[in-house]
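Below is one structure, written out as structure tokens; the observations come after it.
For this depiction, one protein chain was excluded, whereas all remaining protein chains were kept in their positions.
Labels run A and B following the written order; every chain starts at residue 1.
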Amino acid sequence: MHEEPLLQIKGIGKQFPGVRALHDVQLSLAEGEVLAVVGENGAGKSTLMKILAGVHSPDRGEIRLGGLAIDLSSVRDAQRLGICLIHQELNLADNLGVGANIFLGREPSGRVGRWLGMVDRRTINERSREVLQRVGLNIEPNTLVHTLPIGQQQLVEIAKAISVESRVLIMDEPTSSLSDRESERLFQVIKALSSQGVSIIYISHRLGEIQHLADRVLVLRDGLNAGELSKDEISRDKIVRMMVGRDVSQFYARTPHEQGDAVLKIENLVTPSFPTEPVNAHVRAGEVVGLAGLVGAGRTELLRTVFGIDRAISGRIRVGAHDISPGDPVHAIHRGLALVPEDRKAQGLLLEMSVRDNISVAALRDHLKFGGWMDRAFESRAANDAIQDLSIRVTSPNQITRLLSGGNQQKVVLGKWLATNPSVLLLDEPTRGVDVGAKHEIYRIIENLAKKGLAILLVSSEMEEIIGICDRVLVMHEGRITGELSREQFAGDLGEEAIMKLATSHQPQATTMPTAIDSP
Amino acid sequence: MNLFRSSLGALLVVGIALGGCKKEDSDQPESTGKEKISLAFVTNGPANFWTIATAGVNAAAKDFDCNTDVRLPNGLVDQNRVLEDLLARNVDGIAVSPIDGENQNGKINEAAGRTHLITHDSDAPGSDRLMYIGMDNYTAGRMCGELVKEAMPDGGEVIIFIGRLEQANAKLRRQGTIDELLGRDFDPTNYDSPNARLEGNGFVILDTRTDDFTQAGSQSQAEDALARYPEIDGMIGLFAYNPPAILNALRGADKLDQVTVIGFDEDEDTLEGIKDGHIFGTIVQNPYMYGYESIRILAALAREDMSVIPEDGFLDIPARKIVKANVDDFHAELRKLMGED
Partner (left out) sequence: MIKLLGILALLFAVCATTAKLNPDFLGVYNIQNVVRWTSLFGIISIGAAFVIITGGIDLSIGSVVGLVGCVMPILLVNKGWPAWLMLLAVMGMALLIGLIHGLLITKMRLQPFVVTLCGLLIYRGIGRWITNDRTIGFGSEFNDNLRLVATGKVHIPGLNGFAMPVPAFILIALVIVSALFLNRTIWGRHLLALGRSEEAARYSGIRTDRLVILAYVICSGMAGIAGILFALDANAVQPASHGSFYELYAIAAAVLGGCSLRGGEGSIIGVVIGAAIMRVLYNSINLLGIPTQLEFAIIGSVILLGVVADEIVRRALRNRAARKRLKRGNE
């Protein structure tokens, strides 16, 4: 049914300073087709999509639309040709109404109004209602966007795209912050649009969704096509093998961990984000515990509260035999906690400072001379040790951290915490924005640390990562731990499904309630 | 790289600065064969009043063949700094209008020890200055009081506006006005607190408002006074910019001819106000002569002629009353002095 490709990409390459994002990528898309694009972080998915949306221009290669070569040098160009990108982070002015958002930047005005810069509200409302209908939203066009749940905002974004007669819609992980029901509704809209002839490029990590929606899957790896699968060939194993480019078990190098006593104990901890959900959990020495769930499930908030960035409303956090004062990261660090935060650039690093300054900044406090003087010898030693142990690639410890690649930056963050000799390591999306090679190294570092007896609590949105390196998984949904799975339970073929089920259901599963915390 | 560019920037700016002062070639001592004497005239701030004085300075510079530099510092600390810089330049004489004569004695003595130093407009009693050129402010204040009495023969409620009260000239000027209105004896040592309500001889002096030498401040003070005392009969402005500010306030309140205005000094708007009948009269000092006489005397001192210093160390430049009858003549004279005709 899709004979002639609507959109065709041939030999696209794109080089950024220091990074080759795309090497040589081919893609074709038929009218009304849903094409899933998958790949590891850094495989080139987002660069490819940004090229299609006119954000970046390619260094080489050709893009054809309807058989004609086209030049996409601006977002406006792309939109005029009917290609529209819906970002993972929504691009809505949430202080304005739905209709105003749909027509933002191209507000219709009457014959007279044009000269006065006046907006024709009636036209906006009528036409907004039409497109909202098409995405199955029955809301008034003057509803303020921020009053809508996130799923409906997503649909508004889609309505905005189809209101400009888009022929190609690109969706970048659209379900990452949606609930089950919201996702289901989105799928219906996607299917309806595809039957109306709109082609869709769908980027996602979730294999279930892909199996459910996609007509075809394109796998990217290191800026190259790693392979394609038609609808009936789609399976997790095949996709993962293509994505990783080697045997999965080898990639997530993992040996059984020798586990000790529970080091981190979280007892009835209530975070400010979910004031009605007390959380209980523990992590043993030498154990890697994964914290799975949807975006917004409260995982990051839990780590922040444990570490003291947010002040706990009530409950206890214990490291070993010591209580941690709430809302006091300095005390948490003193007792052996360390947090590799979600946003590396804003929270993890002092980007404009040197690698050495970054590595020593948290540990300096414990290495003072005469009560306040910095121990410069310790500083150099700590930096050199970290650079060597974690094989951080720098020209010198004085190099400005901003100039490092994502993977090396993340290793600097790890180095900073290892210099404090922690006993508990909290990791929040440690491999986000890191290329495949560095990812592998970070897994190896985590593995080594676990072997040395650190208790590690890992938040990740990448199912592969959770399944690949964890000993035990806790799943969160809306601030509550809805289940706990042992390695045997999640490592099997149905593991991912089991995790997803817990991540989207509010009721704790009776059989998998977190066990009471008492060290054996 | 940075070094190079920074130096380039510095040179550029200095170049601009030099371009700016090129026209005053005489500033460079090397440029004439025989060293011309160089004198400085330091005011107590930037004001129109000093524009007229500058005209006098320039005229005297021509007449007595010397270089002159007029400096208009911003406040007391700045005035001290300007004095220091002039001393560093080894000028042959300085005429200064000290902002706070009493407490600046140290700086004035430091200057008097290094060059010829005289005061003008406002004195620094007790310092080592050679002499003082100015008006007897107490007498001028009494003249102002006389004008008020002429304008308001039946007395009434008045308010006084003045820039600052710290300066000796301001204190005396105000006190003269008050003493005349209240019918007191001639005694320059009187002092009434600015916030006191004073009554006598048919007059009530409601208040004295200061504005720290800003015209905008003065106008808002006048506006506030009109709001607070709607029945007020007379407004007296003792600094040059006060009468125009009062006029503006009255115009805004639509009370132009209901309130009698007596001014001080010869601001253009004040003179126009007298012509139009909105201001009864003004007492004028003679800033032109301050400038001219300061330079005349300093030039003579620099040439080691000490005879120019009067016995009592005071050169009186008397004040005059300007009312509707003589305002046109005075205005013409003034324009001539400023070289506007």
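Methods note: a contact is a pair of C-beta atoms (placed from the backbone, for glycine too) under 8 Å apart; a residue touches a chain by one contact, two chains touch by 3 or more.
Just so it is clear, the structure is predicted and the values come from calculations on it, not from any experiment.
Going by the contact rule already stated, which one of A:143, A:211 or A:347 would touch the omitted chain in the full complex?
Of all options in A:143, A:211 or A:347, contact with the hidden chain holds for A:347.
If I consider the whole complex, including the chain that's not displayed, which of A:102, A:339, A:418 or A:503 touches that chain?
A:339
Which of these, A:416, A:439 or A:480, touches the one chain of the complex that we don't see?
A:416
Considering the whole complex rather than only what is displayed, give the residues of subunit A touching the chain that is not shown.
Against the missing chain, subunit A presents residues 15, 17-20, 307, 309, 329-330, 332-333, 339, 341, 346-353, 357, 361-362, 364-365, 368, 372-374, 403, 416.
Which parts of subunit B face the unshown chain closely enough to count as touching?
Touching the missing chain: residues 1-3, 5-14, 16-18, 20-21, 24, 27-28, 46, 69-77, 80-82, 84-90, 99-100, 102-107, 114, 164-166, 194-195, 210, 212.
Here is the rule we use: only the chains that are shown with their structure count from here on.
How many angstrom between the C-alpha centroids of subunit B and subunit A?
Computed from C-alpha means, the inter-chain centre distance equals 73 Å.
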